[in-house]
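Just passing along the structure, written as C-alpha cells.
Shown here: the complex without one of its protein chains, the others still in place.
Right after this comes subunit A.
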Amino acid sequence: MLLTGIAAAFFYMFAFIAVASSVMVVVARNPVHSVLYLILTFFNASALFVLTGAEFLGMILLAVYVGAVAVLFLFVVMMLEVNRVTFRKGIAEYAPIGVLVGVVIAAQLLIVVVGQSLAIEPSGTPALPTPDPAARPNTAALGDILYTDYVYFFQIAGLVLLVAMIGAIVLTLRDPRPHIKRQNIGEQVARDPEKAVELVDVESGKGL
C-alpha cells in the first residue's frame, strides 16, 4: 500500500528530514549539536510512526528516546566535554564497517521490496491477524488487555523495575558521603561565642 496525496507529501518531508538530520548527527563538529540533531531524527521517526497508524509507538518513542535517552546523552556530552578533534578522528577508521552494515541493510531492504513486488505470500496463516488501524486505534487495543488479561505480567514487570531501583541504590549510594555537608540544627543552636569566634593578635606587616 503506497501513500498518496497529502499523506505522501508529509511522508517525504519527514523521511527527508530524518535522513538529513541523521547525517548531521555523524558529521556535526560540535557533539552537543550532534545530540540535538539526534533528537530531531527521533521526532521525525515518531511522525512517520503516526503516519502509518502506530500512534502509541510514536508517542512512546518520544517519551523514551527524547524524554529520557537523548537528555541523558546531552548530560553526558556536556559533562565529559568531549574533545572535538579526537572525537572525529575515528571516522575514517570505522568507515569500512559502517559501509558494510549499510550494504547489508540495503540488501535486506531490496529483498523485502523485491519479495513484495513478486507477491510472495508468507507461508501459513497468521495466528492473530492485525486489525485495521483506522477501526481500532492501537492505544485502545493495548489498554484493553494491559491491565486486565496481562495484569500479572504488568505487575511482575513493576517488581523487576523495583529490584533494579533498589539494586542501583544499594550498589552506588555511599552513606555518609564525606563531601556532602548536612545541616545539623542541634549543633548550630548549641554554638556559643567562645567556640565560634576566635580573637587573634596580628602583627603589623605580616599575614595570618
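Keep in mind that, in the parts below, a residue touches a chain if its C-beta (ideal position, glycine included) is under 8 Å from a C-beta of that chain, and two chains touch if they have at least 3 such contacts; residues count from 1.
In the analysis below, contacts and distances are computed from a predicted model.
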For this session: Determine which name in "NADH-quinone oxidoreductase subunit N", "Succinate dehydrogenase iron-sulfur subunit", "tRNA N6-adenosine threonylcarbamoyltransferase" or "Tryptophan synthase beta chain" the UniProt entry assigns to the undisplayed chain of the complex.
Result: "NADH-quinone oxidoreductase subunit N"
Seminar exercise, completed: Contacting the left-out chain: of A:S117, A:T148, A:Q183 or A:S204, that is A:T148
Seminar exercise, completed: In the whole complex, of A:M79, A:L118, A:A135 or A:L159, the residue touching the missing chain would be A:L159
Problem set entry | Candidate in contact with the missing chain, chosen from A:M79, A:I169 or A:I185 | A:I169
Exercise. For subunit A, which residues lie in contact with the unshown chain of the complex?
Worked result: 127, 148-149, 151-153, 155-157, 159-160, 162-164, 166-167, 169-171
